[in-house]
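Now for chain A:
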Amino acid sequence: MMLSALIFLPILFAIVMAFWPQKNTVRHLAFGFSIIQFILSLGMLQRFDASSAALQMVEKSVWIQRFGISYFLGIDGISVMLVMLTTFLVPIIILGSWNSIDKQVKGFHSALFILQAAMLGSFLAMDAILFYVFWELSLVPMYFIVGIWGGTRRIYATLKFFIYTMAGSMLMLLAIIFLMRLTPEVTGGNISASILDFYKLNIPFIAGDFLTPQTLLFFAFAIAFAIKVPIFPLHTWLPDAHVEAPTPGSVVLAGVMLKMGTYGFLRWVIPLFPEAAEHFAWLFVLVGVIGIIYGALVAMVQPDVKKLVAYSSVSHMGYILIGLFVMNTYGVNGALYQMLNHGISTGALFLLIGMIYERTHSREISKYGGLAGVLPHFTIAFVIVTMSSIAVPMTNGFVGEFLILLGSYAFSPIVAAFAVTGVVLGAAYMLWMVKRVFFGPKGELITNAEHDHAHALHDLSAREFAVLIPLIIMIFWMGLFPNHFMDYSKASVDHLVKNKMDYSIPMSTNTAQTGER
Partner candidate 1 sequence: MPETNIITTIGPEHYLVLSALLFSIGMAGVLLRRNLIVLLMSIELMLNAVNISFITFSHYSGKVEGQIMVFFVMTIAAAEAAVGLALAVSIFKRFKEVNIRFFEHLKG
Partner candidate 2 sequence: MNQQALIAILLLSPVVGFFLNGLRFRSKNYILAGTIATLAVVISFVCSVLLFLDLVGMPPEARRITANFFEWIAVDKFKVNAGFVVDQISSIMILIITGVGALIHLFSIGYMHHDKGVTKYFAYLNLFIFNMLILVLGDSLLTMFVGWEGVGLCSYLLIGFWFNDSAKAAAGMKAFITNRVGDAAFIIGMFILFMTFGTLNIHELNALAPTALEASWLGAVTLGTLMLFIGATGKSAQIPLYVWLPDAMAGPTPVSALIHAATMVTAGVYMIVRLNPLFISAPNTMMVVAIIGAATAVLAATIGLTQHDIKKVLAYSTVSQLGYMFLAVGVGAFGAGMFHLMTHAFFKALMFLGSGSVIHAMHEEQDIRKMGGLRKYLPITHATFFLGWLAIIGIPPFAGFFSKDEILWKAYSSSAGHILLWAAGVIGAALTAFYMTRLMALTFWGKSRVDKNVHPHESPISMTIPLIILGILSVIGGWVGIPHVISQYLGEVPNFWEHWLAPVIRILPLAPAEHGADHEALEWTLMSVSVGVAAISAISAYIMYTKKEGSADRVAKAFGPVYQLVNKKYLVDEAYFKGLINPLIRGSKNLWYYVDVNIIDKATYKVTDIVRGGGSFVKSLQTGNMQQYAMYIGVGVVVALSFVLMR
């Protein structure tokens, strides 16, 4: 029952908030609900047995008998930390957007909670159609969050975001239908959409020619997730979406939604089509490297700080992609860990940018300068998060990136050589941005903010501290003691990497079994 509670509690909260009478207490209510949700997820984590690679807390009951589609939820090492990341970030997002969201507050918070439910659903769903439903459902609240509370060009950005992702996942739907049609020969007669039956399929694969079923299916799935990750050629929606999204929107988009893409690769693409994944690994690693270098270079010349961070996300996701497709324990463990780090550090970056935007209402780097003198606490927080973002040791970023690079070196030294340049380029564009914004002579924004005392720049308020402290604690906690987090996914990752050719997740014994298997 735990996993269904995790998904449907936020929906219940969303409904309660939608009909909540007073406008001004909705925020407190939302924050309270998100804390409850986080505690619930901690309870789940406590029940999670990290040593076994099996699917735990399984809930399986019939949904559409005719097509063998079942309401099939399960959690294992791969998805447990992503679930925790989602429930961890939502309270921070609510706290962070305390006064940046002023119109239709009830609508915003219910959309946020529905989004959380959809994201958790897609991490926990073990049935292809259930996964697809949650995958598409997560687009709708995000579409509204960006569309209604966004910036000036929000409509263009939100439509572009929605249609890009939707078009990609349409192909996936067709691929799922095709796979479901193949399942009868494996499940003895009846059609089924559960991932365990998909894993049993061995779809014909001929290395040479492109048109074999496994390659086509592989690319149908891969394109859908590639758009979401985003991968190099399909990434142009991300900067627009980030720039126009409100701060909470950007945090949840960068923090969790991009991970749905990489999680998709790890759960639905690599184990499902092992030969094709191995055959085309070079392609995705190459695109990953291009993503790193291209993302870093383009980030360097961005005039708008939010676009800079958006392109830095493209660069970081390039690392994760490489980690996934090198298919060795270092790479995959590093990629999984880097997903968490990126969520924390880029989420923190967007929150900080949101805070400064609230004060100066501008994101032009050239208009800033000399902020360190005026806002010391803010600067310290920003520098710490920057260090985490450019993977300085003792912060969380370093552990993930080091493991990914190690994995990529084991895959091929040239890839590692190029990927490591990302470490240098990352330092370059982030520190150059920090220098132009924080150090040097006072920029025009700061000088005219000082002249009229109407909106003088005041340093971090208690609320803003409360938002940043947990993130900074996590940065150092995950940097110094990574095992506290990686132990949860090690068993599953080893299981995946060892028998990736005929991969299947064993069902664990402590399943809350409802309905037949």
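Note that contacts are C-beta pairs under 8 Å (C-beta built on N, C-alpha and C of every residue); 3 or more make two chains touch, one makes a residue touch a chain; residues count from 1.
A quick word on the picks: all candidates are chains of the complex that A comes from, given by their letters.
In this text the structure is predicted, and so the values were computed from the model without any measurement.
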Of the candidates 1 or 2, report the single one touching chain A in this complex. 2
Using the touch definition from the top, list the residues of chain A that touch candidate 2 in their complex. 233, 236, 294, 297-298, 300-302, 329-330, 333-334, 369-370, 372-373, 376, 387, 392-394, 398-399, 402-403, 405-406, 409-410, 413, 416-417, 420-421, 423-424, 427-428, 431-432, 434-435, 438-442, 480-483, 486, 490, 494
